[in-house]
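Quick one: the structure is below, and I'll ask about it shortly.
Note that one protein chain is taken out, while the other chains of the complex remain in position.
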Amino acid sequence: MSWPKIESIVESLSSGQTTATENVKVALSNIKKNSQYQTVISTLDKEALERAKLIDLDILNNKKVAKLAGVPFIAKDNFLVFGAPTTAASNILKGFHAPYQATAIDKLESEGAICVAKANMDAFAHGSSTENSDFFVTKNPYDLERVAGGSSGGSAASVALDIVPFSVGTDTGGSIRQPASFCNVVGFKPSYGMVSRSGVIAMGSSLDTIGTFSKNIADTRYVMSIISGRDPLDSTTLDDSFKIVNKHQKMTLSKIKIGIIKEYLADDLNPDVKKVILSAINKIKRMGLVVDEVSIPSIDLALSVYYVLCPAEVASNLSRYDGQRFGYSYLEASNLEDSYLKSRTIGFGDEAKTRIMIGSYVLSSGYYDAYYKKAQTVRTKLINDFNQVFKNYDFLIGPTVPDVAFKIGEKSSSKLEMYLNDIMTVAANLVGIPAISLPAGFVNNLPVGLQLMGQIGKDNQLLDFCQEIEENIC
Amino acid sequence: MDKKITEEDVIKIAKLAKLELTKQEISRYSMELTEIIEYVQKLNTVKTTGLDPTVSVNGLCNISRSDQQIDYHQTPASLLGNVPRVKDNFIQVKRVIE
Partner (left out) sequence: MNQENNYKLTIGIECHVQLKTKTKLFSGALNVDDQEIPNKDINHIDFGLPGALPVLNSNAIYLASRAAFALNSKPQRFSKFDRKHYFYPDLPMGYQITQYDQPIIIGGYVQFISNNKLVKINITRAHLEADAGKSIHPGNKDYSLVDLNRSGTPLLEIVSEPDIKSALQARQYAETLYLLMRYADVTNGNLYYGNMRFDVNISISRNKDLGQRVEIKNVNSFKSIERAINYEYKRQSKLLDTNQEVRQETRGWDDPKGCTYSLRSKENADDYRYMPDPDLPPILLDEAYIQDVKKSMPLMPDYWFYKLKDLGLDESIIYSLLEDGLDNDFKNLKFIVSLNKEEAKLITNYIVNIEIPLTHESNQKILNIEDRHKLYLSTYSLVSQNRINSTALKILIKDILMASSLPDIDSYIKSHNLAQNSNQDELLEVAINTIKNNPKVTKDILSGQDKAIQYLVGQVMKETKGQANPLIIQDIINQEIEKLKNVKN
C-alpha cells in the first residue's frame, strides 16, 4: 500500500477505519520489506507498538484525536529519542541512550506521532551520500547501485520507498535537499531557527536546521506547523510570529517575481539536469509570473565559506566526544591522555577526523583571522547580496544538485569532489533562508530536484508558492 | 601564497584535537588538508572592508531566560547511566597528572 496524505491518515484513524497499531505494523513491515535499501539503523518495535496501543485506547474512549495521532515516522539518527539508541551513525556513540529527548520529537509525540525507527545517515551528518555512515550505505530507491544522497539519506529513502508518510532530518549544507533531490521527494529546510535544535546532535551550530521529508507540500506544511516555533531550550529559535502555519494562503501569481540563479546554471551543471530544470521553470513561467535570470556573484564563494565555518564548528562540537562521560571509551588506556587519544581515534570515522583536523587548523592560533573570521565576514557579504536580490524578487530558483545520484564509491577518491556536491545547497544555510527541493523530473530514470529559496522568516510564503507550483504543474 | 599543510602542521593539529594518526594518515591528511585549504584561499581575494563578521544569522540578540530553577525531568542516575566508569556518584577517569 501507499501512504495517503497525513491528514487522511489521521481521519481514517478517528473514523475507526484503521488503528495506530495497524499503521505502526505497516511501517515496521515496510522497513523489513525494503531492508535491501538499508534505510534505518535501529527500529523501535516495542516502544512504537506500546505508544500505538495507548493512542488506540484514547480513540476508543472518544478522547480528542491529536493532529498526528497514530502517524508513524522515522527520525534521522542524530535526533535524541527516548527508548532508542542514538548514534548519529558513528561508532563513538554506539550504545548511547538518550536521557532526554529532542524538542522536535517531543512536539511530534505530543501530537500522537510515533517514531518507528532511526534513519541511517553520514556519521555526524558529515557527507552527501551516507557512505560516511560507520555502519552501512543506504541505497537509492531508484537504483540500488547508487547513493540515496546525504547526509539524511536514510530519512529521504524511507519516504521515497513509502515506508512512512514522513520523516525528519537535518540540513547543514544541503543534507535534506540533496537526498530529497536524489530520491524524488519533497525535502524542506526551513529558516535558521525555525525548529529547535535542542536534542539534535550538533554538526555546524550556526548552519544546522531541522526539516522534513514528505511526498507533498501539504504534508510538509502539516508536520512543520507542529515542530516549528520558539523553544526556550534553544536560544537561536525564531519568535512564534514566524511559525509555520498549516494554512495555505492563496497567492496573486501575477505579482510574484522569481529569480533564476545564473551561477547555478553554469558549466558544472549536468546538461540533462539543466534541461529538466529549465523545463520545470518554463512550466512555472506559464503560471503567469515574472521569471528573470539574476546574478549573485558572491554565491561562488559560498562553498569556501562553508568549508571553513562548518569544520570549525564541527571540530568544536565534537570536542565533547572524549570517552569520559558517554559513548565509546577506550577502557584499557594507560593514562588520561591515552584515553582521550584512543577513544577519539578509534571512535571517530575518517570523515569526522578530516573535518576536526580542518576545523582545528582554521581556529588555531595565527590562522583565526585569515580563515574563520574572514569566512564569517564573507558570509555577511553573501547575506547582503541575497538581501539585495530579495528586494526585487520573491523567490529564487535553480537546481538542488548539479547532477543525479552518483554510484556508490564513485566519489570516494577525492574529498573535495564530494564536497562540490553541496555547491548549490550551502548558500541557503549560510544565509539562513528557507529552501526546498521539489521533484522536477528524471534523467535516465534518476530523479532531479528543483530548488526554491525564500526570504529568512518567510517560510510560510515559500510553502504557499510551492503549493501553487504543485497544483499547477505536477 | 604557499598554503601547504605540512606533516608537522598535521601532527600539531592532531595533538590539539586529541587524535592519534598513523604515518600514512599524517601524509594523507597533509595532502587532503592542503587541497581544501587551497580551495578556500579564494576568500582572501574578497574585499570585505566595512563588513562585520556574521554573529547571528537570523538577527537574534538578547535571548535569555529568567533565573528560575528548571526541572528537565532528568535524574542523576539517567545522566550517569552513560558514563563508562562511575564511583560513588563521581565520574571516574584516568588520573589527572598536573
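Miscellaneous remarks
A and B label the chains in the order they appear, each numbered from 1.
As a working rule, contacts are C-beta pairs under 8 Å (C-beta built on N, C-alpha and C of every residue); 3 or more make two chains touch, one makes a residue touch a chain.
Predicted model only: the values in this text are computed from it and were never measured.
In the whole complex the chain that is left out makes contact with A, B.
Contact with the undisplayed chain is limited, among A:S35, A:S319 or A:S412, to A:S319. Chain B residues in contact with the hidden partner, per the touch definition given at the top, are 16, 18, 53, 55-56, 60-72, 74, 76, 79-80, 85, 87-96, 98. Annotation for chain A: contacts to the undisplayed chain at residues 78, 80, 86, 88, 93, 96, 99-100, 102, 197-202, 204-206, 232-236, 312-313, 315-316, 318-322, 324-326, 336, 340, 360, 363-365, 368, 372, 376.
Just so it is clear, only the chains that are shown with their structure count from here on.
A straight line joining the Cα centres of chain A and chain B is 22 Å long. Within the complex formed with chain A, the residues of chain B that make contact are 5, 9-10, 12-14, 16-21, 29, 32-33, 35-37, 39-44, 46, 48, 51-58, 60, 63-65, 72-74, 78-79, 81-85, 91, 93-97. Taken in their complex, chain A has these residues touching chain B: 96-97, 99-100, 191-193, 206, 232, 235-236, 238, 298, 301, 303-305, 307-308, 315, 322-327, 329, 331, 333-336, 338-342, 344-345, 348, 353-354, 356-358, 360-361, 364, 370-371, 373-381, 383-384, 414-416, 419, 430-432, 456-457.
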